[in-house]
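Only a single protein chain was left out; the remaining protein chains are all shown in position.
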Amino acid sequence: MIDRAEVWVFWVFAVPLIMASAGVVVARNPVNSAMSLVAAFFFLAGIYVLLTAHLLAFLQVLVYAGAIMVLFLFVIMLLTTGDQDFERTRLKVMQVAGAFGAAGVVAVVVLAVNRLGPMPMSAVPSNFGTVKAVGRLLYTQYLLPFEATSLLLLVAIVGAVVVAKQRI
Amino acid sequence: MRRFLGMVLFAICVPLSMVLLGRAVYWLVAGAEYLATSLGAPPTYGAAIANVILLMLVFVMTTAALLTIGERKWSAMIQNRIGPNRIRVFGNSAGGIFFLAADALKMLTKENINPSQRSRVLYELAPMAAFAPSFALFAVVPVGPAVDSVVNGVRTTVALQVANIDAGLLFVFGIASLAVYGTALAGWASNSKLAILGGVRASSQMISYEVSLGLALVGSMMAYQSLRLEEMVRAQGQLLWGFLPALGFFLQPVGLLVFFVSAFAETKRTPFDLPEGESEIVGYFVEYPGMKFGMLFLAEFIEVVVLAAITAAIFFGGWHPVLFEGWLRENLSPIWFASVCAGAFLTKVLLLCWLQLIVRWTLPRFRFDQIQKLCWKVLLPVALANVFITGALILVDPSLELLGLVGLVEIAAMAVITAAVSRKVEVPAHAHAAAAAVAGH
Partner (left out) sequence: MDANQYIALAAFLFGIGLVGVVVKRNMLVVFMCIELMLNAANLTFLAFARRAGNMNGHAIAFFVIAVAAAEAAVGLAIVIAVFRTRGTLNVDEVASLRN
């Protein structure tokens, strides 16, 4: 019963996820692309919850949908003036090649996964993926990468200011 | 004198009616659990659905709708006017409450004029995108404590909270950060210069204040050692030195200040109403007619209610009826004690809404550079310092008493600074008379 429900919920999130992420590529307008991507991130967060990755699901919404994509939207609004039809200049050859290449990658991955046979999920403790458990892991085993990430973010802040500002 | 008595009566009646409302909600949630168990479902399903309907749809929606009238009336009092009183039923204007019906009727029956160059899908989507997140925020707010009871032969708890999520505060930040899409999209999709100015202003303002909004609550997370709002509320029931409740107000006064200011900026109300700015750019919703505008307008008031609820839960003890709590716990039956708690919470929410109305009508609008400066140069460093100091104090003294002491010192310092900085403005006597004459009383 629970397993069956999980399958249903998976499809409820997976199908819109694929559609929304396809929308990112199909949409001609960058704002529409951005909004599709926001929707995709939202459904992806649903999939994360299904994988009992609760902390990551909330971080997904918080960081991706709430911060990064707002930044994208802001830059799009700032820079996209008038009608700039980018897609007129694109090369048909590249389009076809890209589609084929991507299809090839997907096919290889799906085949490889199927070749492995079914990979059943293992039973997990009740605190799996909660803030406390993941936080403890981050502050013990992954302390060095964690601190390195904070340094990276600092560098990124300074770098963004230096690059984007004309006069400092 | 009559006015004073009326105010006293009002001040007594509001908490009492909130307690009765709490009792009614408990009763209805228990009823929903009974219904769920009768249908063979777990009782929590019924409770969740009942809570969504009663708390989110009925309480938040009604309060937000009433606030639209309350704000008009309150602004009239501040500006020495009478306020909305033209619609009368049996010769009684009832505080302008009938304007609610009139407004709703007006919004719903207005002609639907849409800009022809709009971006169709996003234009329709924007009001919903503004409306939905602020609603969803209320899902994690614990309105009342959980009461053990036996429903239909099943041992269960009746709680006034839609979802008790493990990462409750992260949910709050995540969903609150989605609110910006509504305004940004409304500005962009209308294809109007004024609207897009509003949208760009909104997105830059909200993305800035989100940072200090999150950092302001880190201190509270550390003090109460949880991200669950329900646990944070429960932790505020402990006593420091045996008499002072460990409210966020005492432990984290700086956090409260930074949080309240940042959240106020997120609601885009007056000191921070650059995205609207009626006198300069009208706002991101210029091109919206009828009920679509109504939704954008109402979203603001829902944000006010939700902000008040979250502030009350994290900084003002949530459902703890701080005064006489021990006496109430001993002398009331559990369900009535829980109702009193829920009533206390709802009263706090209303008081904080009222505080926001005061701020809205007493402060002038910032300039845009001032808004960004306030965020990045004042609130953010203060919030960061608060995180460090709180962490250090908790490390030194895990019983929170040192933190409480420092908090009290901070409150005193803030009071002294406020008193020292505030200037006395001499108002000539005839100004009062003139204003009274203009207002007609």
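Per-chain numbering from 1; labels A and B assigned in written order.
In the analysis below, contacts are C-beta pairs under 8 Å (C-beta built on N, C-alpha and C of every residue); 3 or more make two chains touch, one makes a residue touch a chain.
Predicted model only: the values in this text are computed from it and were never measured.
Q: Taking the whole complex into account, name the chains on display that the unshown chain touches.
A: So, taking every chain into account, the missing one touches A.
Q: In the full complex, which residues of chain A touch the absent chain?
A: Looking at chain A, the ones touching the missing chain are residues 3, 6-7, 10, 14, 17-18, 21-22, 24-25, 30, 33-34, 37, 40-41, 44, 47-48, 51-53, 55-56, 59-60, 63-64, 67-68, 71-72, 75-76, 78-80, 84, 86-87, 89-90, 94-95, 97-99, 101-103, 105-106, 109-110, 113-114, 116, 118-124, 128-129, 133-134, 137-138, 141-142, 145-146, 149, 152-153, 155-157, 159-161, 163-164, 166.
Everything that follows uses one rule, which is that only the chains that are shown with their structure count from here on.
Q: Calculate how many whole Å lie between the centre of chain A and the centre of chain B, each centre taken as the average of the chain's C-alpha atoms.
A: Here chain A and chain B have centroids separated by 31 Å.
Q: Could you pull out which chain A residues touch chain B in their complex?
A: On the chain A side, the touching residues are 29, 31-32, 35, 38, 54-55, 58-59, 61-62, 65-67, 70-71, 73-74, 77-78, 130-131.
Q: Any idea which chain B residues touch chain A in the complex?
A: Those residues of chain B that touch chain A are 119, 121-122, 125, 165-167, 170-171, 173-178, 180-181, 184-185, 187-188, 196, 199-200, 203-204, 206-207, 210, 227.
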